[in-house]
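Everything below concerns the one structure shown next.
All protein chains but one are shown at their positions in the complex.
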Amino acid sequence: MFHFFKKAKKANTQSKPQKNNDPIRSSLKHNTEHIKQLFSYGTNKDFSYRDLIAKYNQKEMSLFYYSSIVNGDKIYEAIIRPLLEAEGNELKNVVTVESLTEIKDFDEVIEHINSGKAILFQEGTAIAFSIDVAQFQFRSIGKAENESAIKGPQEAFTESLNVNISLVRKRVHDKQLITESKQVGKRSKSEVNFLYVSDLVNDDILNNLKKRLDEINTDSVRNVELLEQYIEERPYSIFPSIHYTERPDKAASYLEDGYIIILMDNSAACLVVPVTFWSFFHAQEDRYLRFLYGNFTRAIRLFAFYLTTMISATYVGITNFHSEMLPPDLLLAITASRERVPFPLIFEVLIMEVAFELIREAGIRIPNPLGPTIGIVGALILGQAAVEANIISPIIVIVAAVSGLTSFAIADVSINFTVRITRFIFIAAAGTYGMFGLAGAFLVWFMYAASLKSFGVPFFSPLAPYFKSPGDTVFRKAIKNEIWRPGNLLPKDLRKKRDSTSK
Amino acid sequence: MKRMICISLLLMFLTGCYDKVELEQQSYNVAIGVDQTDKEGTYEFTFQITNPEVGTTSGGGSDEEPNETVTTNGSDILTAMNTVNSFVSKRMTLDHTKVIVISEELARSGDFLQIIQAASRTTQIRRATQIVVSKESAAEFLNNIKPKMETRTHKYFQYMITRATQTGIIPDASVHRFFQITEGDADLFLAIYATNEHEEKKGEGYEDQYVAGEIPQEGGSDTQFMGSAVFKEGKMIDTLDGQDTRIAHVLDYTLDMDELLSTYPDPIRPEYRVAADYIQKTPAEVEIQYNKNKPTKIDVTVSFQIEVLAIPSLVNYSQNSAHQELLRKAIITDLESKANKLIKKTQEEYGSDPFYWSLFIRDQFIDVPAYEEADWNKKIYPNADITVSFNLKRLAFGKMLNDTNLSEVRD
């Protein structure tokens, strides 16, 4: 199936934007003119420039920046004022900013201005100075809304790369934590940062990731949500192969296990690679809760997983093909409630499942103030009214509600879709051949999942194939007994617990 | 690859639905009745179908009958099921059948074996289905079952049979057991005996010395389940009353019984009886010594406990050890005499045993041909020398130390 992807890639023709490899000249006038033309000065409202004569060497200078993405106070305090007032022999001794880079050509000039730097040209010098005064606007750090936890840190990533890195570094005090970056996008260049602990990470995985980042051939990749789709192996697969989380504490714990996390500006989340089924199944809170409580949640979630994928399909399969299996009273109750329903049972189930999906989709898209209405309308129309109108039988409402509600126990966005799509596949299978069809469909589905690899790591490892690991798969061990890192990643340092005497 | 997936998916959608049946297109049969007709090879089948709408809150159907009982002729159950469809609107399923009722008349004719064998070819009749022999015709029996408390008959059968089996007055008579014993060609099979027809027994009977129909009863449902029908080689030969059925439970280690409340003669004041709970923790121990040419010796030891429940005679058994000894003896003698009476009857009249004792002689044969040659039913059991000994392990008196002396109260 994935050869489609390859084909699509080849078809992507090499249309790069024109290059501005002109070197910077020593004539200020020329430079100024050139840059004004490049940025359409005058039309482009927020592109600003300022001429001045520096006091320390009495030379003419020009400063260019986007007023919307720089800190105006800083420009005044750290650049203009020192240049106008301070004495000194060299530029770097005059301006009071923390970073000052020399750049040589206009290509770089454009890039720097776009990323919120101020560019200073000086009469008679063939280089420009880039001064970091960027101030992009972003949301302040908020609560993790989609992956909420009762016990545990509440901070979430926000749409700023630096803040996000700071959130991670705050948690991982390891000098080997490397933040490497790569530029993606041909027209609008964005920086992709990937973080890893260099003496843990498996270099094969790291190189694989770098290769995939290099292979991205597109005009722009704005955020990690889009990046995810550029670097994944199987774009048509029903299973996700990259993990997406908004919790810095989760990211930190992945880092410490030898995973790589990917951050970008403009995304309040990070990507984690490689991934296994368990990363989707776990919630970070499982680890914050005590051993027994954490495992209890896991058990509940496993059950929810089963219910949400299977209950509707099982119901269809059993009632349509294996009615002998139902206890007589239940059988009679269902039969009685179906006496006046005009549709076949599978149709009833599908009506309810689709209705539930509709409510769900509408609930996400609905403007906030209208939010509460959707619940009432949905429950009212779909539940009571449909039953009273004899369109569906009351038991279906229970089945659909259980299968819908349990799907919320699966927090991860991607796997949530997997599960919801799977549910419909299973209903179809059960509707055609009862439990035989369902068992067959499940097996094909499961073996497909087992054959997946994310960056070379099998989807169900470390359970099968077996690897030394913290034992954190379906259930987890007591934290004190976790000795190994996940061996399925082949980390450089497998042992997690240093002290071998304590047992 | 992709095309293939599509094709096979399409195929699956096209082909499914062969065995798909909507629930409301089926009717659920809870009991099957079989009767004889005048014609050989044709039987009268009665099906009791529950009405799903009775007893639910979903409205409608509240004034309908809780079940529909239909009767038709046919040569076997499955074809009769199809015939029934000429006047029953839905496809009938037997998956939830709880009981198969056969009339005593049919049972005695010996045709039952063929009928039930034909039925066991389908997966629909479960091996746990109970076999009930009715004194009247099965159609009549099923038509007259009017449970007072349970709305649905399947519940009624389930509760009734479970409870009555616990007390030991009716045997566990599953189809499975019927096949094991009948095909094993040794021992006797006991089926549940039940009836709606009451005919009170003359003379006096104690609490379990009845067969169905004889129990004095007022109020409640007319149907009585009591005692058992004895089948030899698939043919009914006699009935046993509740007491004998209980004895069979006691002596047969494959049958379980939870509760056996019974009365025993009071040794000191014979006009009264002592009520007691018979508790048997371990199954009867059967030891068989097979002798090829002379009678086989069968020793049966039953260890049991007695908890005395009521002593209407007010004799002080609990504290007087001499009296206690008398009571012990009386109970043991009573049980032994009942057991011996039953065994004698089975040896002489039936020529086989309802206790499944043939199991215990099997380990003395090396292979099946040798065992079959020895012939339990014809040669071994009728001539066997059987001793039954009851061994009272514990005699307890409940939570009361002594009864109030009546004369003191009335003083």
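Here the chain labels run A and B in written order, and each chain numbers its own residues starting at 1.
Just so it is clear, contacts are C-beta pairs under 8 Å (C-beta built on N, C-alpha and C of every residue); 3 or more make two chains touch, one makes a residue touch a chain.
Please note the rule applied: contacts and distances are computed from a predicted model.
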Given that one chain of this complex has been left out, which of "Ring-1,2-phenylacetyl-CoA epoxidase subunit PaaA", "Cation:proton antiporter", "Endospore germination permease" or "Winged helix DNA-binding protein" is its protein name according to UniProt? "Endospore germination permease"
Which listed residue, B:E24, B:D95 or B:E140, touches the chain dropped from view? B:D95
From the list A:L84, A:I238, A:M435 or A:I483, which touches the chain that is not on show? A:M435
Which of A:Y76, A:F408 or A:Y448 sits in contact with the chain that's absent? A:Y448
Interface residues of chain A (partner: the chain not displayed): 202, 204-205, 208, 318, 321-322, 324-325, 327-328, 433-441, 443-444, 446-448, 450-451, 455-458, 460-461, 463-466, 490
Residues on chain B facing the left-out chain by the touch rule are 8, 11-12, 15, 18-19, 95-96, 123, 126-128, 158, 162, 176, 179-180, 183-185, 254, 356, 359-360, 362-363, 365-371
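We take it that only the chains that are shown with their structure count from here on.
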Where the CA atoms of chain A average out and where those of chain B average out, how many Å apart are those spots? 67
Give every residue of chain A touching chain B within the complex, in rising order. 1, 319-321, 323-324, 328-329, 331-341, 344-345, 394, 428-429, 431-434, 437
Residue numbers of chain B touching chain A in their complex, please. 1-2, 12-13, 15-17, 19-24, 26, 28, 30, 50, 52-53, 55-56, 58, 60-61, 93, 95-96, 124, 152, 154-155
